[in-house]
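As you look at this complex, bear in mind that one protein chain is not there, while each of the others sits in place.
As written, the chains take the letters A and B, and residue 1 is the first residue of each chain.
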Amino acid sequence: MTKVPVQFTLNGREQNEFVDSGSTLLAALRDKLGLYGTKAGCHQGTCGACTVIIDGSPQLSCLTLAERCAGKSVTTLEGLTGNGALHPLQQAFMEGFAAQCGFCTPGMILAAKSLLDRNPSPSRDDVIDAISGNICRCTGYDPIINAILTAAEQLRGARKSA
Amino acid sequence: MDNFNYHRPSKPADAAKAMKKAKDGKFMSGGMTLLPTMKQGLASPTDIIDLGGLKNSGVTAAAAKVVVKAGTVHADVASDKGVKKAIPALAKLASGIGDPHVRNRGTIGGSIANNDPAADYPAAVVGLGATVQTSARKIPGDKFFTGMFETALKSDEIVSAVEFPVPKRAAYVKFPNPASRYAMVGVMVAELKDGSVRVAVTGAGPKVFRVPEMEKALQAKFSADAIAGIQVKAKGLNSDIHASPEYRAHLVNVLARRAVAAAK
Partner (left out) sequence: MNKPEGALIGQRIRRKEDLRFITGEGRYVDDIRLPYMAHATVLRSPHAHARIKSVRTKRAARMPGVLAIYTSADMQEAGVGNLPVGWIVPHTNGGPMARPPHPVLASGRVRHVGDPIAFIVAETRADALAAMNRIDVDYEMLKPTVDLETSIETGASQIWDEAPNNLCYDWDVGDKAAVDKAFAAAHHVTTVKLINNRVHASPMETRGVIGHYDPSSDRYTLYTSNQNPHVIRVLLAISTLKISEEKIRVVAPDVGGGFGMKIYHYAEEVLAVFAAHKLRRPVKWVAERSEAFVCDTHARDHVTTVSLALDAEGVVKGLKVDTIANMGAYLSTFAPAIPSFFYAYPMPGPYKVRAVHVRTRAAFTNTMPVDAYRGAGRPECTYVLERAMDAAAREMGIDRIEMRRRNLIPAEAFPYKTPLLWTYDVGEFHKLLDKAYEVGGFATLAERKKKARARGRYLGLGFAFYMEACGMGPSKLLGREGCLGGQYEVGQVRVNPTGTVTVLTGSHTHGQGHETVYAQIVADTLGVDFSQVEIVHGDTDRVAYGIGTYGSRSLAVGGSAMKMSLDKVIEKGSKIAAHLLEADARDIEFKRGRFTVAGTDRTKSFKEVVAAAYNPVDYPLDKLEPGLEETTWFDPPDFTFPYGCHLCEIEVDPETGRIEVKALAAVDDFGNQVNPMIVEGQIHGGLAQGTGQALLEHCVFDRETGQLLSGSFMDYAMPRADDLPAMRIESVVTPCRNNPLGVKGCGEAGAIAGPAALVSAVLDALAPLGVAAIDMPVTPEKVWRAIQSAQSIPLPLAGRG
């Protein structure tokens, strides 16, 4: 398999990697970069477990060719805990019992982050729409929705006081 | 997924060239359908020509028409202020495609070139009387979709934009498949500025189709009552585990009436 160089920004850092031509971003993250926070739930773009943020929007890493990420900025769950502090979304997921088995959680948090980055004051329906591509089999979604709304509120408060 | 040669041309001519040279090439736009299909082993192209490098995206909305470049993702059509004002039905259609992840990657060009029988955009192209611009020519929307997963595109021809005339009023109402969120049935009803009416149905048949009886009735009187008694024939409609042809036929009528009532 041919290896191709890909230069992109990963969690805020410049990354130069040789990836297998035709391989997915999901495979690159997990198999080459050791970032296991991004989960493979279906490999078909139907469950959202592999959601990452690419150039600000939530995208499915299982349906993203690694080569396509050249010059782009990719954020995975590992990128949320820079300088050791939890992101308000992570905090809200923990406080609000929004994870059970934890498998859908990384994709869920990233889908939510992408929403809050673009829309700091989402309605409940906005939140539901934002995570409608992410399947959770454990929680029934309600705690997740509430956690995202709580995090939004906290982020707004932080912005105001900043 | 079998191995393939990956191309990312930056000019349409180079894309066509790469396609001509490939043994079994496929154009890829968002990759939302092609990649899952390849992963299932249902397609094994020798070459993928990624159209993302063409950087052909963006929307121009004017009083008479809305032009959506082929590489524009659904999310951008859904949120475009110009589209929302000129053809709200089109923005709404785009906002209801799949889920946010799909809408951030899937493109209008990819969607219509793939022509999935349950995709939403074909209903807009036909229902709004749009014209498809390709790398070679302009194709009227009515002539573009030729069969299930088949279009009028030649093998090395690429969609470059879709031109939607701004209608007098229009609405798209969709009944989503509960699993895939594709259209089990979706109906676009539009009254164009020339007074003609179009009713285009996606999801129900092997490809998007119009309902001339409804169009005629609506042209006479643009009201839901006017088409209350008009049923499309179940024969030939899609049948799957989610809906029978009879049910789809029934939904066409219900959704068409709702679209008429919602048209603005």
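Assume contacts are C-beta pairs under 8 Å (C-beta built on N, C-alpha and C of every residue); 3 or more make two chains touch, one makes a residue touch a chain.
No experiment lies behind these values; they were computed from the predicted model shown.
Asker: Using the touch definition from the top, which of A:Leu77, A:Leu115 or A:Ala152 touches the missing chain?
Answerer: A:Leu77
Asker: If you put the missing chain back, which residues of chain A would it touch?
Answerer: 30, 35-44, 46-47, 49, 76-78, 80-81, 86, 90, 93-95, 97, 99-106, 109, 127-129, 131-132, 134-145
Asker: Can you name the residues of chain B that touch the chain not displayed here?
Answerer: 1-2, 40-41, 175, 177-180, 234, 239-247, 250-251, 254
Simple rule for what comes next: only the chains that are shown with their structure count from here on.
Asker: Which integer distance in Å separates the CA centroid of chain A from that of chain B?
Answerer: Roughly 29 Å, centre to centre.
Asker: Can you check the complex and tell me which residues of chain A touch chain B?
Answerer: Going by the criterion above, the answer is residues 1, 4, 21-22, 24, 43-46, 48, 51, 57-60, 63-65, 67-68, 111, 114-115, 129-130, 132-133.
Asker: Chain A touches which residues of chain B in the complex?
Answerer: The contact residues of chain B facing chain A are 1, 3-6, 8, 31-32, 35-36, 39-40, 48, 50, 52, 75, 98-102, 104-105, 180-181.
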